[in-house]
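Here is chain A:
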Amino acid sequence: MSFLSIRNLSASLKGRPDRILRAVSLEVAAGEVRGLVGESGAGKSMIGKAVLGTLPQSVVITGGQIILDGTDLLTLPPAVRRTRIGQLCALIPQDPLTALNPSRRIGPQITNRLVDILRWSRRDAQTRARDLLAEVQISDPDRVMRSYPHELSGGMRQRILIASAFAAEPKLIVADEPTTALDVTVQKQILKLIADMQARHGTAILFVTHDLGVVSKVCQSLSVLYAGLVLEDTSIRDFFAGPRHAYSRALLAATPKYTDPDGSLTPVPESVIAATRAEVAAADDAMSDRGRNV
Partner candidate 1 sequence: MQLLRAFLMRLVTTAVTLCGVAVIVFFVIRVVPGNPVAMMLPPGATEADVAQLTALYGLDKSIPQQFLIWGAGVLQGDFGSSITSRQPVLDLVLGRLPATLELSVMALTIAIALGGFMALTGTRLRGSKTEAAIDVGNGVALSVPDFLWGLVLILLFGVLVPIFHISGRVTPSLDLPFVTNFYLVESLVRLRFDLTADLVSHMFMPALALAIPLAAIIGQLLKQSLKETMNLDYVTLARTKGYGENHVILFEALPNAILPTLTLVGVQFTFLIGGTVIIERLFSYEGLGNMAIDAVINRDLPLIQGIVILFAVIFTAVNLLVDLCYAALNPRLRHA
Partner candidate 2 sequence: MLDGRARITRPWSPRLVLSGSWLTLLVAAALLAPWIAPKDPLAQDLFLGRMPPFWATGAEPGYYLGTDSLGRDVLSRILFGARLALTVALIAGSLTCIIGATLGLMAGFLRGRVDVLISRMIDIWMAFPPVLFSILLIAVLGPGLISIIIAIVVIDWTRFARVIRAEAMAQGAMDYVASATVAGRTRLSTMLTEILPNVLPTIVVLLTLEMGISVIVEAILSFVNLSISTDDPTWGGMIAEGRTSVYQAWWVLVFPLVTLFLTVLSFSQLGEGLKDRYDPVLR
């Protein structure tokens, strides 16, 4: 039984026919790390936001289900849904420089969920925060907890955000491009950290990224997205052995390789893009026929 089960989720811009998500279906089992890949604008971030309930006001869900631990989130009243997500899920955000409240110290920003939403005691919450900061290899947790975000480096802030995400022992973490905004030198460390923490805590992760290299290191399975449509859904081993979809193959071929820097910069061919677009259009027609969407 999957922990997260997204079934035929569709979304579009409010008041306009532009479809953002096209009957997306995917499953994340307990403890599984699933990658969500695609180019910019493919809708991968939107899926993460839909699960966490942070879709922008301009986007509206037009159909489907988001089943978290047996309950469809979309049928819950907003307050209940909000609390449920707060208890079971967490977010590792993309930009560590803007994801921490600049006027509050680090400590409260880690403990506040535990105290306010999960009703832990303040002492337990602080101990937990300290333990997690040590787990993400921050050497002086007490000093860091008393600090303000602007006093710390980007890499350190991302570690704090990771610690904060694991603090409530969530069952599912949505990692929204967690290494994209970091220096290249720091990316690898952070990636390894996330992988280690995941192994230790057994948390399921929905890993949103455009970088296939990242996916190969951390994920067990992945879904490939194009224009809000799921093109392929396989295990990592099968994908890197040889993907079925032409677009996936082109994506894999387009990844630069150190061993062949000049020869490996192949963009996705026009023919593949055209074929994929046709596939999207066909899916739209199918959806309209079934009267599922506006």
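A word on the picks: all candidates are chains of the complex that A comes from, given by their letters.
The rule is simple: a residue touches a chain if its C-beta (ideal position, glycine included) is under 8 Å from a C-beta of that chain, and two chains touch if they have at least 3 such contacts; residues count from 1.
In this text, all values refer to a predicted model and were calculated from it rather than measured experimentally.
Comparing candidates 1 or 2 against chain A, the one that touches it in this complex is 1.
Residues of chain A touching candidate 1 in their complex: 52-54, 57, 79, 82-83, 85-87, 89-91, 93-95, 98-104, 112-113, 116-117, 148, 150-151.
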